[in-house]
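The complex is shown incomplete by one protein chain, all other protein chains being positioned as in the whole.
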Amino acid sequence: MDPSLILTNLLNPPILFFLLGMAATLLGSDLDIPQPITRALSLYLLFSIGMHGGVELHRSGFEPAVLLPLGIGVAASVAIPLGAFVLLRRRLGVEDAAAIAATYGSISAVTFITAVNFLEVQGVRFGGHMVAAMALMESPPILVAVLLARRHGVSANGEGAGDLPLGALVREAALNGPVFLLLGSLLVGLVTGEQGWAAVEPFAYAPFRGVLTLFLLDMGIIAARRLDALRASGAFLAAFAVGFPLLNAALAIALSALAGLAVGDALLLTVLFASASYIAVPAAVRVALPGANPSLYLPMSLALTFPFNIALGIPLYYAVIVALWS
Amino acid sequence: MDPSLILTNLLNPPILFFLLGMAATLLGSDLDIPQPITRALSLYLLFSIGMHGGVELHRSGFEPAVLLPLGIGVAASVAIPLGAFVLLRRRLGVEDAAAIAATYGSISAVTFITAVNFLEVQGVRFGGHMVAAMALMESPPILVAVLLARRHGVSANGEGAGDLPLGALVREAALNGPVFLLLGSLLVGLVTGEQGWAAVEPFAYAPFRGVLTLFLLDMGIIAARRLDALRASGAFLAAFAVGFPLLNAALAIALSALAGLAVGDALLLTVLFASASYIAVPAAVRVALPGANPSLYLPMSLALTFPFNIALGIPLYYAVIVALWS
Amino acid sequence: MDPSLILTNLLNPPILFFLLGMAATLLGSDLDIPQPITRALSLYLLFSIGMHGGVELHRSGFEPAVLLPLGIGVAASVAIPLGAFVLLRRRLGVEDAAAIAATYGSISAVTFITAVNFLEVQGVRFGGHMVAAMALMESPPILVAVLLARRHGVSANGEGAGDLPLGALVREAALNGPVFLLLGSLLVGLVTGEQGWAAVEPFAYAPFRGVLTLFLLDMGIIAARRLDALRASGAFLAAFAVGFPLLNAALAIALSALAGLAVGDALLLTVLFASASYIAVPAAVRVALPGANPSLYLPMSLALTFPFNIALGIPLYYAVIVALWS
Amino acid sequence: MEKVSRIEIVVDSLNSGRVVELLAKQGLKGYTLIRGVAGSGERGLQRGDDLTEVSNNTYILTTCPADKLEAFLAALCPLLRRVGGICLVSEAVQYRG
Amino acid sequence: MEKVSRIEIVVDSLNSGRVVELLAKQGLKGYTLIRGVAGSGERGLQRGDDLTEVSNNTYILTTCPADKLEAFLAALCPLLRRVGGICLVSEAVQYRG
Partner (left out) sequence: MEKVSRIEIVVDSLNSGRVVELLAKQGLKGYTLIRGVAGSGERGLQRGDDLTEVSNNTYILTTCPADKLEAFLAALCPLLRRVGGICLVSEAVQYRG
């Protein structure tokens, strides 16, 4: 295992700008990126990675091998929230436990994209189907969490009455904006192939790393603003926010080895397991489980797990994978 | 006439993303692009197409042949609203008829830009003066509509009193933001030529199709949201929203043939005739004819005519032109 | 001295679009760029120029010669506001004089960036350390102005009580958002060098001039909106807004000659001396000297000094420098 | 001109759709929405800086005849209890031209 | 401190300039504008998502001494009748520091 990878990763513009953003907030600078820009940058990244993944899939074709990581990913997106819920229920109420379980069962697209960027810097290839795996893993944890909460007598409207029918819930989770854009872009990339890629490449690919860099600056600012709220969470949840991803990463590496995934795909699967959502899931949970405290699940995922994965997790997982695979 | 063109057109990223946006809204996804971004993308497209057209004009020089399509366009932008008003008055009040007449007499810059993109995919050239034609056709219908309404006793302030002087109206129509930006960019392109183009090309040209793709995703979302409001319009107006553009397209093709325009220019003139405004005209009409119902003129143009032209109209017009010209 | 440079400068897309924006507002067009976009464009420019400067510094290394213009710049950023204050106090109250002194002592990043663009069009090189000089000159004038105001008995909270401690003030001035982003990007560029530049270049450099062009359109709109407010300033302040920059420019050219700076660096130093802040300083002054009238210091710098420097000053200073240096 | 109860509601943006539905159900067709609003309350800071609407509030202004107020509040309060937020009621005179 | 009439107006953004002009004519120099506001009323939904301001409202808050109110409303109401929108008047005490 090569620890210098961590330094190499830290000395890349995207990560340095993430740290710069955190520093700005922590030092008290008023540096701020307007919210519509934050959202536009994140939509751009989803669009780009979706098209890119779709085109890669178009190139490689659908081999059966492709279905294996997809299957592992979807299974994990059901199993991980179940495990997390059991762990968290020791300390938390039903809704908070379910909300955090959904958060950590789901994935962080930005962490995934940063890992893709890491692979490109290392010159390691990955399969376009990993983007599909990401899209498929995003929503199931929401359903799992709501079902868990319902089994424990909690409903979206409170007082046990007037619940959303399950069908509506499935639909809403699958139609979540970011998930929809990602899946749609993947589909367009798959359908239009090289010709479609040629049309969008100068927009979607060439400036990609630069946009990611600016976006991570913004994420650093936003993440650091949530550090304050972490105090409310206490040591147990802070430990969970780093320990649980490490557990998931170990699991993902083991499964990747068993499944014989290539290095690039293994890293991406690991990052999907180890990352926690701070876009799709918090939004869905705010509506489906309004009794859960957003100042628990959001800061944990955004201010701890995300920076940890970005700065240390990705090179660490990669070093382990490279060491094991070789 | 080659019907496969329609499929080819549909399978391009810009059109697929437009359909994706419509699907998102119709299926109930909360996918949304912040409004400042929507506006910025549309300003970018106007800036780019304006510069591009100006530089093309700089290259080709002002031959007298160039004035012919400009003349046809401007004449149409006066005649079409007159015709539309007569047709519409059978069913509608003065202000609504005038507002819709202005909408269909004017043009849709995004439809034009999509047609330019279509031509570039087909490898067909077009003249920079067509961008000038677009700019010149945008405003006259507003004046025609207001004059029609006044002749029928309707004034901007109601109760017949305190009307805007006509000069102010002309000025306002010509200084409309999008029109001004388009004309200004055209002028800068014309003045600075190759040197100016070199300065902005990596920004204005290379990512153009990608930006258009993302913008059409947004337009799909926005258009689909207006489908609801169409119910209020009834079958007559829905038929008008598709039938009237087809009529105008036929007229444009006939005139282009008579004038001996090249294929690319003929398609663009046809698209100008057949498209309806949903930016400049609705904004001007809301102020000049506040009694007209915006939930008639806006949804017709945005939710019916625009998608029709984008998805079917452009390849259809092109197929007809190619068949007739060869 | 070659006066045709002024025309050459005026006929560049960035300057033409600036004039177009001014024309739009003055003619009464409703052309408008949404505020989040304005801010995003300005952050992009700071990010790009910062990275660019940092990478240039990485390439050239820190020679002692580099420290000379930095030293001159910082000294000027203390001396110029002192001089300005003395001049302005003849006509104005303490807070207004201090606020305007800070404005003209500090720098305008957009003017600097336009000068960089001018140099690139002329094919003249400049040193990355000039970006550092800009960053270092931005904040000191704020401190000088506050100290001057305090010496004259004015405090931030009024009524002499509850002042911000000086340390907090220094911190706040140095942590001002734009300054922080500029310094941070410079640092990242310096640290990551060629490799970092390769990562962001297609985003940060290729479209730079195009973005600047669109941004100057916006600045033209915003500047022209402030022309109205100038009437309140009177002839003295209007003369100051053009005369004082010319004085500073002459000083800068003399010092550059003495210090033996190269042509490119001399122009940039001159532009730093001659430009006035309308981002960092007005924001800081609004808080630190709330009794100063923002409709004096903002319009002077934004609606007079900025357009003057952009359109005439830069080529003028350059012509003088080239004439003297050769 | 009409005497009305002026009702303003602040609720997190993701749940504002529920309030709007409730307005419709109660027959209140006129309302104004201000999105992207920040705030502070029992559920902590809403910074309005998020990638989603999670940290945003929506401000809703509506009016109703005094006799419809009670029914409206009876429907609104359980929702606010569940999702958080606040409702202020004051008196106003409404003009519609 | 001063007792005032608190006036709030919601009107579509493209016509908000007319209201602002009217404020000036009536000598009301202090006002606050919130742009980009959504809403629903007799003229249907204003979604606030447009490429222009067509589907946007503007919220305007101003105050005036009680004795100027009537003249102001007499000027405002015909405009609202023509372009749509709503005006609410309530009582408040104004502090200016």
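Going by the order they are written in, the chains are A, B, C, D and E; count residues from 1 in each one.
Following the convention adopted for this analysis, contacts are C-beta pairs under 8 Å (C-beta built on N, C-alpha and C of every residue); 3 or more make two chains touch, one makes a residue touch a chain.
None of these values were measured; they are calculated from a predicted model.
> Just list which of the chains on display the missing one touches.
Touched by the chain not displayed, across the whole complex: C, D, E.
> Write down which of C:8, C:122, C:195 or C:293 is the residue touching the left-out chain.
Residue touching the absent chain, from the options given: C:293.
> Which of C:69, C:184 or C:282 touches the chain that is not shown?
Looking across C:69, C:184 or C:282, the contact with the absent chain belongs to C:282.
> Taking the full complex into account, what residues of subunit C touch the chain not shown?
Residues of subunit C in touch with the missing chain: 32, 35, 38-39, 42, 157-159, 222, 225, 229, 278-280, 282-283, 286-287, 290-291, 293-295, 298.
> Since one chain has been left out of the picture, which residues of subunit D touch it in the full complex?
8, 10, 34, 37-42, 48, 57, 59, 73, 76-82, 84-90
> For subunit E, which residues reach the chain that was dropped from this view?
Within subunit E, the residues touching the omitted chain are 4, 6, 29-35, 61, 63, 90-97.
Please note the rule applied: only the chains that are shown with their structure count from here on.
> Work out which chains are contact partners of both subunit D and subunit E.
Under the touch definition, subunit D and subunit E have no mutual neighbours whatsoever.
> Touching both subunit B and subunit C: give me those chains, sorted by label.
A chain counts here if it touches both subunit B and subunit C, which gives A.
> Find the geometric centre of each of subunit A and subunit B from their Cα atoms only, then give the gap between the two centres in Å, rounded to an integer.
Taking the average C-alpha coordinate of subunit A and of subunit B, the gap between them is 41 Å.
> Using mean CA coordinates as chain centres, what's the subunit A-subunit E distance in Å?
Distance between chain centres: 45 Å.
> Which subunit D residues reach two or more other chains?
There are none in subunit D.
> Can you tell me which residues of subunit C touch two or more of the remaining chains?
34-37, 206-207
> Run through the chains and report each pair that touches.
A-B, A-C, A-D, B-C, B-E, D-E
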